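Before anything else, here's the structure in question.
The complex appears here minus one protein chain, its other protein chains still in place.
Right, chain A next:
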């Protein structure tokens, strides 16, 4: 399996290196779909320039990365292209390894269930074979590395790639099960991945065979341990940032910036136009509603999917990338990399064709309508806004479709595939 992966990595690096050398690189790095105020490379360079001038990068409103990023690039600014390619490679390898491990566990669990005769008899066609699962990790790596979204993001040197690498490493360390050493996803310049800790906790509990039972002491003990480790690593990272910078200026400039959305530069998300057009006295209210919306799904999803933490991670990543304040295509690429893992759900997907068509059409229309609005002046902001709406609806449908398919397969695995009504005729499943 190592040979195809190496080949894939080589192809991916070649494509990126070729694009870096082409004239497209400058064009791509200006695209609002690819870079947001939070992740733009131009702003990292600006931060470094400010540091050189002896001005704190956080005294202005251009730089919003964490101090760790600025000190990283203080040394690596000349090797930025290699760094970003490396970040993509790390993400892909981490995802590859974690999916491989996850598939092993899935297969083992399925074997136990089969031996215990827990599946209904007509569900045999839902059982996954090792043959079809063999290429899934490679497909995941390929989905990430050769996804045009990832390539664009990497060529634009969006720091979203670094974030993705951190999240991928977090997933890997979770799946490998070493709760003691796993890195905190807050290391990235975003606070949304904090919600992933619920999924990680569930996964670790499952791995240690500790049932999720609120009355059991062992459960609470483990939660306390985990919370301590998690908050500890978070504290270490924030403290490290403080000592690197010598002031707390970065907190409002990084996290306040994410939460209060002052920069209304258009992007593929829902925030920019909504808050550009918002009535001033409702701004705070809607800001709270929209931000809570991202974190809100964590608890019900964790309850519903407590047996399937990896799917929960996928759902969380998707929800974050749809509802976060400054989304870019790099965020979408990360959760899309997980799609091959759920390839066994395809028979239950309802509107995958429609959704993929819409996503493709929107991706093509983004630059077109942007050009019409900003450069040609023949369209206005509503055109671009309409496309962002459609794009987000398509993403929502995609995610909820996968969620539906997942739940339905689980239902079939416990109730049988061919369900009958009371009167013996073929039944249809509905949500009630």
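Before moving on, here are some points about what is shown:
FYI, contacts are C-beta pairs under 8 Å (C-beta built on N, C-alpha and C of every residue); 3 or more make two chains touch, one makes a residue touch a chain; residues count from 1.
The rule is short, and it goes like this: contacts and distances are computed from a predicted model.
From the set "Phosphatidylinositol glycan anchor biosynthesis class T", "AP complex subunit sigma", "Trafficking protein particle complex subunit 11" or "Acyl carrier protein", the protein name that UniProt assigns to the chain left out of the figure is "Phosphatidylinositol glycan anchor biosynthesis class T".
From the options A:69, A:106, A:270 or A:387, the residue with contact to the unseen chain in the full assembly is A:270. By the touch rule set out above, chain A reaches the unshown chain at residues 30, 32, 42, 45-46, 48-50, 53-55, 59-62, 262-266, 270, 272-280, 286, 290, 293, 297, 300-301, 304, 319, 322-323, 373-375, 380-382, 385, 389, 392-393, 396-397, 400, 403-404, 407-408, 411, 415, 419, 421-422, 427-432.
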